[in-house]
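Entry: chain A
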Amino acid sequence: MRWDPGGLDWTLAVVFLPLAGALLCFLVPRRAAPVGLGAAVLTAAATFGLTLAVLADGVQRTALGGWAAPLGILWRADELSVALMAMTATVGVAVSFYAGAYFRDEHTERAFFWPLWLLLWMALNALFLSADLFNLYVTLELVGFAAASLTALGGNAAALAGAVRYLMVSVLGSLSYLLGVALVYHACGTVDITLAATRMGDAPGAAMHAATGAIIAGLLLKTALFPLHFWLPPAHGSAPAPVSALLSALVIKASFYLLLRLWLDMLGGGRWLAELLGVLGAAAVIWGSLLALRQTRLKLLIAYSTVAQVGYLFIAFPLSLAGNGAAWTGALYLALAHGLAKAAMFLSAGSLIRFGGHDRFAELDRPVPRLPLTLTAFTLAGVSIMGLPPSGGFIGKWLLLESAFRQGRYGLAAVVLLGGVLAAAYVFKVVGHAFTPGPREHRGLRVPAVMEWSALLLAVGAILLGLGLPLLRPLLQVGPESSGAGSAAAVGAWG
Partner candidate 1 sequence: MPATTEMGSGRDRRGASRRESGGQARGPASARPRRELPLAARVLLGLLLLALFCALALAVLSLPSPAPGLSAAVAARLDESGVSHPVTAVLLNFRAYDTLLELTVLLLALIGTWSVGTAHGCAGSPPGPLLRQLPRLLVPLMVLVAGYLLWAGAHAPGGAFQAGSLLGGIGILLCLSGRPLPRWAQGWPVRLLALAGVTVFAALGAGAGALPGGALLAWPPGWAKALILAVELAAMLSIGAILAALFAGGRP
Partner candidate 2 sequence: MGKSEADRAMAGLNLIEWALDAVLALLVLGLALAALSTPALFRAVVLFIAFGLMLALVWARLHAVDIALAEMAIGAGVTGALLLATLLRLEPPIGRGGEPGDAGDD
């Protein structure tokens, strides 16, 4: 029941460091930027430490308050959660440096960006760590509140309307999730994921179906899977650029992670549900890509691209039915690569907006010769989004395709390929315009070097992710057998 100090210190740090940073930033708003940046770097370092600890010693468990599972709340840092936390840290540090420059001259935004962002980071890490259904509800609400408040930092009508819609959808999604949790509690007598999983077999079927439906519906709404994506483009398209990067790269992944975690460890999901998710995912890929192609504003284009990329993650559900973990590894690879690449894209878009004053990309006046780093970052990120080798996106799609072909699921394979072609079309649409002169001569404002470099480094990270397959493979081996059985045994020993 008692913890060993080694692992806990890191788990404690990844949640409490950003919290402490946020509290300090809120208390002394004048010093928010340096304090926030310091807290971000420290949190990233702690995440790195935790990742190494998990790789070395395996799953790290903490019983909060010293109370074992049915009564207390458990933290569980396994490979899946650590992979997501590591992505959060990578994107988080880059966005933090970017935001330091982006908000330099805007006092209100600067004073509130830092506490909100650090609380978002804390909430994300708490979500990735928690093994308790109700605690996850609270972290989901934290994530939603922080994300909506950050969206509203844009300040104009579009951002505020986007934030209101976002917050309402987020609260609605959490409520649906909570309904499912209530049913699980009353059927199984626990909200611990592992314990509930062991008791679900004896629970009445109707209640479990309703709980599964409510939980999955709530999380799909938060993950913006087609046709529940209506709230995403207005929010992600109108938030300040660093915020858009956080929303698209991290916040969407949090609810997807939770869905995946519950699917693997607890819900088990039926065949028909998996097929339905696959169909919706395929529709999202096509629909999101087509709408991205139609956009004239860069940030909306990137936001619709997120709608499409979310679709890929769900194509893995029917593909995993055959029982091998390759489809899951592919989906996770795509999630991580998309996190880095999409953040890089939004950060580049923010630099372009700073440069040109708007983001109607057809009207930008020759950005390539004047912002070469930013356009390089955008193109490299685009390579990963399209899924060209050697990027992380390529590996993810390749794993999905491989398992689709092996199972003879040619329709899904075709969707994966078609999505790549459409992505190429919208990325090149932007890049093509970048070389041409705009309708008017435009002097262009100076973009701080930090902003350009942080986007570029993230994009390079998305490419390098593809080369790191052997390194990352142990982190991304997920499947019901890898995480579920081990923890069930452990809880049995603890309880």
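As a selection rule, all candidates are chains of the complex that A comes from, given by their letters.
Criterion: a residue touches a chain if its C-beta (ideal position, glycine included) is under 8 Å from a C-beta of that chain, and two chains touch if they have at least 3 such contacts; residues count from 1.
Only a predicted model underlies this, so the values are computations on that prediction, with no experimental measurement involved.
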Whereas the rest of 1 or 2 do not touch chain A in this complex, the one that does is 1
Chain A contacts candidate 1 in the complex at 2-3, 8, 12, 16, 19-20, 23, 26-28, 62-67, 70-73, 108, 112, 115-116, 119, 122-123, 126, 134-135, 138-139, 141-142, 145-146, 148-149, 152-153, 157-158, 160-162, 179, 183, 185-190, 199, 203-207, 209-211, 213, 230-231, 233-234, 237-238, 291, 294-297, 300, 304
